[in-house]
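Left out: one protein chain. Kept in place: all the others.
Take a look at chain A:
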Amino acid sequence: MIYVLKIYIPPTSSISPTVARIERATARAREMTTIRRFCCDDLLRFSSVNLDHLTETFNMSFYMTYLARWPDYFHVAEAPGNRVMGYIMGKVEGQGESWHGHVTAVTVAPEFRRQQLAKKLMNLLEDISDKIDKAYFVDLFVRASNTPAIKMYEKLEYVIYRRVLRYYSGEEDGLDMRKALSRDVEKKSIIPLKRPVTPDELEYD
């Protein structure tokens, strides 16, 4: 029998994943930074990132569940002087050909925006999904109205796989965007669905 821990994890629809403030096409400078695994102490240092109104501050069990289960999918970027620049959190889940990496949140502090840091963090997560966990694709959800973010994801080769009706708090539609990884040779995982789905049709939270 598997233990069921009574840990509250908010349903994905109530959180706003994939926040991503976006970089400009013109920005060429790459950030000089150290990217390493996120650890608990970073929770005490990320306030300048999280005070931004688009970045949700989750409850502790949410962060810690991610740390306990998918530590390789939770990374922080640091600038000189140990300033937290941004972080990415995600997970890997699914069965068979839907075994995939998922981006739960990616965010960059205002002072470090427009330097392609989000891209770097995304690439890291894709790399781990691809090379270590041998996943078929990476997916993420984004508000249908968040045009700049959608554009950025498209530039990172994500395609809109399907629309999820009223995904965000029962109000706004979400877009499920995907990028195929090397294991999905025929790129089957990203063939767009013809019709939108409702949140209860989603396979995973």
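The definition used in the following text is that a residue touches a chain if its C-beta (ideal position, glycine included) is under 8 Å from a C-beta of that chain, and two chains touch if they have at least 3 such contacts; residues count from 1.
Everything that follows uses one rule, which is that contacts and distances are computed from a predicted model.
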UniProt protein name of the chain not shown, from "Phagocyte signaling-impaired protein", "proteasome endopeptidase complex", "Exoribonuclease phosphorolytic domain-containing protein" or "Very-long-chain (3R)-3-hydroxyacyl-CoA dehydratase 2": "Phagocyte signaling-impaired protein"
Candidate in contact with the missing chain, chosen from A:Tyr87, A:Phe112 or A:Tyr168: A:Phe112
Interface with the undisplayed chain - residues on chain A: 1, 3-7, 21, 28-36, 39-45, 47-48, 50-54, 57-61, 63-65, 67-69, 71, 78-83, 85, 110-115, 131-132, 148
